[in-house]
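First the structure, in the form of structure tokens, and then the observations on it.
All protein chains of the complex are present and in place, except for one that has been dropped.
Up next is subunit A:
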Amino acid sequence: MSTIGTGYDLSASQFSPDGRVFQIDYASKAVEKSGTVIGIRGKDAVVLAVEKIITSKLYEPDAGGRIFTIEKNIGMAVAGLVADGNFVADIARQEAANYRQQFEQAIPLKHLCHRVAGYVHAYTLYSAVRPFGLSIILASWDEVEGPQLYKIEPSGSSFGYFACASGKAKQLAKTEMEKLKMDMRTDELVESAGEIIYKVHDELKDKDFRFEMGLVGRVTGGLHLINPSELTEKARKAGDAANKDEDSDNETH
């Protein structure tokens, strides 16, 4: 960020003269520092995948997860501040529970996305609060609507996607995902997710990482599952294999 926000970066409730709210830009910075998170829509499933950077060997393997289950068939992955993520996950769950209480059915993802985006946006309006340092990816699948994928930015704006990415290697991941075909089968989908996360991981800057994924689709019986053992293993293998291929390519050159 070249502009120096002198005087205009202290509060989320004030614009700078060139039309920015610096607190939102800073929140985006927090997202850019985070490990890469992607979401891809397939034919009968949506996959969420996370490059969870391991900052210390002393953590348990599943510590600091960035994928959450919000409803039976709704998953959420976040890039940015994990603590903010936990909080927003809880808000989203309350939103889903409230919808279910009123209408006796799961909340449509479009609706949930709208509500959470509204919540995130409200945190960009007041001087007493700071925006969430989060990019939130929401995924769901059901028989009627099929696969759905949305992303919410720290500013509170949200869009629907075929595939989306956030975090450190957002650009690289996006380039990779543009090469993918639409309407992939679930096994292809999961493997692609593995390949991309393993590919965009920067071994030099961040040593160790753990691939984590969330899957919701026909194969999971319409339930959002975090790290379903068989498919996660498949994705990790595909990622590993793709990485090795690339390494050997480099050697021959």
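Rule of thumb we're sticking to: a residue touches a chain if its C-beta (ideal position, glycine included) is under 8 Å from a C-beta of that chain, and two chains touch if they have at least 3 such contacts; residues count from 1.
The criterion applied here is as follows: contacts and distances are computed from a predicted model.
Entry comment: the absent subunit's protein name, as recorded by UniProt, is "Proteasome subunit beta type-4", drawn from "Os08g0162500 protein", "Proteasome subunit beta type-4", "Centrosomal AT-AC splicing factor" or "Ras-related protein RABF1". Which of A:F22, A:F68 or A:Y150 touches the hidden chain is settled by the complete complex: it is A:F68.
Which of A:R93, A:H111 or A:R130 touches the hidden chain is settled by the complete complex: it is A:R93. By the touch definition given at the top, subunit A reaches the unshown chain through residues 68-72, 90, 93-94, 96-98, 100-101, 104, 223, 226.
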